[in-house]
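Removed: one protein chain of the complex. Kept in place: all other protein chains.
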Amino acid sequence: MSEKRSAILLISCPDQKGLVSSVTEFIFCHGGNIIDLEQHVDIDESHFFMRIEWDLAEFSIARGEIDAQFRASVGTRLGIQWTLYFSDVVPRMAVYVSRYSHCLYDILSRYQAGDWQVEVPLVISNHPDLRAAAEGLGIDYHVVPTTAQRRPVQEQHQLALLQDYNIDFIVLARYMQVLSEDFIRHYPSQIINIHHSFLPAFPGARPYHSAHKRGVKLIGATSHYATADLDAGPIIEQDVVHVRHTDSVTDLIRKGQDLEKIVLSRAIWRHLQRQVLVFRNRTIVFG
Amino acid sequence: MSEKRSAILLISCPDQKGLVSSVTEFIFCHGGNIIDLEQHVDIDESHFFMRIEWDLAEFSIARGEIDAQFRASVGTRLGIQWTLYFSDVVPRMAVYVSRYSHCLYDILSRYQAGDWQVEVPLVISNHPDLRAAAEGLGIDYHVVPTTAQRRPVQEQHQLALLQDYNIDFIVLARYMQVLSEDFIRHYPSQIINIHHSFLPAFPGARPYHSAHKRGVKLIGATSHYATADLDAGPIIEQDVVHVRHTDSVTDLIRKGQDLEKIVLSRAIWRHLQRQVLVFRNRTIVFG
Amino acid sequence: MSEKRSAILLISCPDQKGLVSSVTEFIFCHGGNIIDLEQHVDIDESHFFMRIEWDLAEFSIARGEIDAQFRASVGTRLGIQWTLYFSDVVPRMAVYVSRYSHCLYDILSRYQAGDWQVEVPLVISNHPDLRAAAEGLGIDYHVVPTTAQRRPVQEQHQLALLQDYNIDFIVLARYMQVLSEDFIRHYPSQIINIHHSFLPAFPGARPYHSAHKRGVKLIGATSHYATADLDAGPIIEQDVVHVRHTDSVTDLIRKGQDLEKIVLSRAIWRHLQRQVLVFRNRTIVFG
Partner (left out) sequence: MSEKRSAILLISCPDQKGLVSSVTEFIFCHGGNIIDLEQHVDIDESHFFMRIEWDLAEFSIARGEIDAQFRASVGTRLGIQWTLYFSDVVPRMAVYVSRYSHCLYDILSRYQAGDWQVEVPLVISNHPDLRAAAEGLGIDYHVVPTTAQRRPVQEQHQLALLQDYNIDFIVLARYMQVLSEDFIRHYPSQIINIHHSFLPAFPGARPYHSAHKRGVKLIGATSHYATADLDAGPIIEQDVVHVRHTDSVTDLIRKGQDLEKIVLSRAIWRHLQRQVLVFRNRTIVFG
């Protein structure tokens, strides 16, 4: 329905006076009604961030012209960077999995229920185990084996698949494999990973075992954008759950998997809502 | 230091196009640099809320003139309601207590450490027990007994004290006494209460006993503005802590008191930051 | 493997001296190794509860004889009530659903992954919507319509199904229908419900709407055993998540559904582990 169509501007630029005024005036002058506006100034870095969403119903600029007109009247003058989204353009997401099913099942159950505005045409895995779950929902499932020596070729294969399917962003749903810096460069701030610890504690392999050994009283999960540095990318979402001395490693894994799927799904939700901006390896998460 | 002085506008009005644009242009045109801006639209009620804070260092309007000029150039034209605050004007707070010390001690320890920008010239109580704690910090402590029959006279006495001390807002730090509708009318959205349950569960007396009897697995605390309806005012802050079958009523009280003091202090902090707006018995809490 | 087989005793009785000593001596004398022991005394009610689990590997009493021998040497003498379980006896669970899929999908994903030691032969619903999800895993799906007038007949139909499938306990996975007192009496402390609020706040219909209207700062979910009083049965698990003024009713529902499925699954887990005892409408949850 026309009244549901909205435009979203994500803006990131050095701070200066008049930014909010200029942007909101542009929208107001062309008949746009602001649905949501959030701005943030990083005082230390003197950097400005804004997410602004407005109703297109009575907006006087044709959607194909908005970007150019914004550039002409605001963008160039203020020297800012922005990205324009439309709420009715449905992004396309690929899911990477290994053998753990809980995150994939959680994503698929939301997909099936229609909770998210997203297309999921493709699942990539290094194992055939979870094929039925994907194909049962009409999602193509490609097995691409991973071996340290042949990784460049295998990643080329993956990149070709991602391109074939017009993938906008990738979710690593406990994929358990390291992606190369080169691969990641193709999808900057577009690869969402879930790590099974409250980072920066316990990066790398077997965090539940390490957590048990250290005797922590809470375990966590962290969803972040993948970067060249393993488990060091900008954090989108984190949460924890309390544990006790009675919890074995098996208990930590069981409790932790509930966290993993919830934290990952929250991060995907925010990414889909265009609520996340990245700056100097940190995120601004509006909403 | 001059660069620390800022002005804050809290705005609440029926939604209309151009609100953000008009307000931010007013600030921009007079040389103000926006430090923080948050707005919210209650879609169902079509109502608009905004908190905007700007640096006064290079602002061209004298602070004594800001309110009038804002009225002239924005307020009247758009028909909005607003309140103007200055960050360097220190509010004056009175604390009401009964015999429980934990909330008062927590407030006083923050006051003594200089954590809050507030003056606390007055503590009112129906018991003399906590006099030493207040007076030790140079705070006057007045005992005003409370009896159902003589409440009107006693409240007149309290109102006179509050006026004498130029009190801006009141904190009921486990005061345990009901205030009359008439009394509350003198301080609309300026009386912060702490109730020892996750409201609306367990309003009224002895909530920990009720929680224990019901066998809940979490207990809570709720800070809200006092209204004529007991424990039914707009909620500012809530939090909970998990409990188990092993917890007796005494354990619930012990765990709950930690919640009470933290939740109350968070609410006071937000009130002091001018982050709270009230609309139809709910709060908008910016920040 | 034989070393995994264990026996579990759940004991509930008026407190008296020597209970732990007598029970542990019985196990020790017959070569049992205690894996886990938890006891609790409700001081106010002077009532004793215990869960004790021991390895059967070197236990000298045949499993078919344990109950009788325990009765002969301990139970009758001390006048206690107990239930004996074996860890390798897999309980049979029926799931009731209406149209909401999130709890069912979550249960089925755990079932499919083999996370729980349980059989799920039967799903009952008043709607056909979720048939595919059940049948895809080989689970029979029966549609039993519900109408206020014909409820007695419909419940007879359900009871017959539950008997046919040898069901041990029932999970109401957002079933949204009221069960009669008579029906519930067939499964005392064996019907696990999930309610979408932090009970006792917001019982009954549309709790997210009520929570939004009241302006609470946290929403919750409660899993409890169904009793004749709607939403008033003994609570097994509860949890909450923080919300803000920016959250619409739709946001509350979205955030709440994540809670619902996690809280329900935790309650099912505890029920399966034989960790829950009910006493005077409250639960003792060991572990």
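Which chain is which? They are A, B and C, in the order written, and residues in each are numbered from 1.
Convention: a contact is a pair of C-beta atoms (placed from the backbone, for glycine too) under 8 Å apart; a residue touches a chain by one contact, two chains touch by 3 or more.
It should be emphasised that the depicted structure is a prediction, and the values quoted were computed from it without experimental measurement.
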Answer key for A:W116, A:F202 or A:W269 versus the chain not shown reads A:F202
For a quick check of understanding: of A:A57, A:V240 or A:L272, which residue touches the chain that isn't displayed? A:V240
In the complete assembly, which of B:A62, B:A113 or B:A148 touches the absent chain? B:A113
Which residue numbers on chain C touch the omitted chain? 17-18, 20-21, 24-25, 27-28, 31-39, 41, 242
Spell out the interface residues on chain A facing the chain that's missing from view. 40, 43-44, 198-202, 214-218, 220, 234-240, 244-246, 248, 281-285
Positions on chain B contacted by the hidden chain, ascending: 101-102, 105-106, 109-110, 112-113, 115, 136, 246, 254, 258, 262, 265-266, 269, 287
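Keep in mind that, in the parts below, only the chains that are shown with their structure count from here on.
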If I average the C-alpha coordinates per chain and also across every protein chain shown, which chain's average lies closest to the global one? A
In whole angstrom, the CA-centroid distance of chain A from chain C equals 36
Where chain C touches two or more other chains, by residue: 246
